[in-house]
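A single protein chain has been omitted from the complex, and every remaining protein chain is retained in its original position.
Letters A and B mark the chains in the order given here, with residues in each chain numbered from 1 onward.
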Amino acid sequence: MTQRQVQHPIHLQTQDLACGRGDVALVQDLHLDVAGGAGLLLRGPNGAGKSTLLLTLAGLLHPLAGTVHISGADPDSGPLVHHCGHKNAVRARLSVLQTLRFWCEINGGGGLAPEAALERVGLLRAAQLDANYLSAGQQRRLVLARLLVSPRPVWLLDEPSAALDAAGQSLLIDLLAEHFATGGLAVIATHDEIILPQLSTFTLGGAP
Amino acid sequence: MSTDDIPKMSWWNRLAHPGQFMSWTRPLIWPLAAITAVLMGLGLWFAFFNSPADYQMGDTVRIMYVHVPTAWLSQFVYAAMAVSALGTLVWRHPLADVSMKAAAPLGAAFTAMALFTGSMWGRPTWGTFWEWDGRMTSTLILLFIYLGIIALWRAFDDQLRAARVVAVFTLVGAVNVPIIKFSVDWWSTLHQPASVFRADGPTMPASLLTPLFIMFFAFTLLFATLQLVAMHTEIRRRRLVTLERRAARGETA
Partner (left out) sequence: MTGFLGVLKRELRLALAGGGEIMTLVLFFIIVGAIVPFAVGPDQVLLARIAPGIIWIAAFLAMLLGLDRLFRPDRDDGTLALYRLADMPLAGVVAAKVIAHWLTAALPLILASPFLAMILAMDGPAFLRTLISLLVGTPALAAFGALGAAITVAVRRGGLLAPILIAPLCVPVLIFGVGAISTLGGPGQATSAMLLLAALSLMAVALSPFAAALAIDWTEE
């Protein structure tokens, strides 16, 4: 599916990572090591720092201490990371297809064609609709299509299954399985059950 | 990235570490303040009692002893801020943030003082409080920039974030200030051919220069003293905020 099939498996490692908002650390001394073909489920109570950790892994937040290192990928092939946050980046007055094409243009193509990606996530019939008219679950599906049009080895997903129906949940699991099969890795913050043999669980902020 | 407990290696980092900085500059404050006070007193004595009145302007020339040093500081403080901004951007140094933040209100105060004394001086010499003369105008715009920077500082809750944004704006301003000055000079000569009286012409007798120089150093030292005190205050304030947040987290976690 991707020409970014890597010889060395991709690796996401953190060393003594501390991250947080402002100067207050939410997560400290974190050592993570996720290899290509596998994923990590982040769990923890609200406010434990799951979203902050994902932002830090994506490079959108500066770590308070320590490092995030992604190895095993070709540095010339552009950004390695997809980050899907709480916000869907969907704007009124742009159609679903226009929105996805725009994402494809700024992120670089190389994956599925936008129409094919819409079909994969079950939104092809809504392609010409104003993206803002989509329901919350449909918007999440549109975000998943973003992962398909621009293949990147690292997916950082923040509550990807929120608002998804049962079919959407199994779609997410299928997409993750395909992603792992092509050597990608994923870190997923969620409260739902996502059951895949490649996924291990890491719990944040269990102490006091 | 809190303001304390960061391990530092080199001598420069040790000197510039906020805690270290506090301890090695604390003994400097009182001597600096004393020298400032002495120089200021001496300068004022010269200015009021031991310098001649101008044959044209009479006693109003004495305003110069406050006006010229503050006008100089209005630009010097901006330069100091720009250097600190560079420190923030390049080394992400917390002390540079603190110095930048402490300098802004001081710069605004000196600039406002320069404008005030300028217009006080303008009334008897030009016959009006405000003249759209190149120097006055660009000083006014500089004051607007200072006030904008202070407003920007206050608009952010998170001071670490604010520092970097303010640093970008300060540097953009530093690039722009010469352009603004040039454009305003161009504009003022276009609208009123150079008829404006120039106070600091080359023919200033020594009797005027001595008090001017003393006041010049007095004001610069005054800035140094105030800057140090303001930096100490800011460092303490940040520590307090950090401690408060930790306490809040300790209770809720």
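Methods note: a residue touches a chain if its C-beta (ideal position, glycine included) is under 8 Å from a C-beta of that chain, and two chains touch if they have at least 3 such contacts.
Note that the structure is a prediction, hence the values are computed from the model and not measured.
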Full-complex contact with the absent chain, from B:38, B:79, B:155 or B:247: B:155
Residue, one of B:76, B:126, B:187 or B:217, that touches the chain absent here: B:187
Residue touching the undisplayed chain, where the options are A:72, A:85, A:122 or A:205: A:85
For chain A, residues in touch with the removed chain: 58-62, 78-79, 81-83, 85-91, 93-94, 98, 101-103, 105-108, 150
Residue numbers in chain B that touch the chain omitted from display: 89, 141, 144-145, 147-148, 151-152, 155-156, 161, 164-165, 168-169, 171-173, 175-176, 179-180, 182-184, 186-187, 190-191
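Here is the rule we go by: only the chains that are shown with their structure count from here on.
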Length of the line joining the C-alpha centres of chain A and chain B, rounded to whole Å: 48
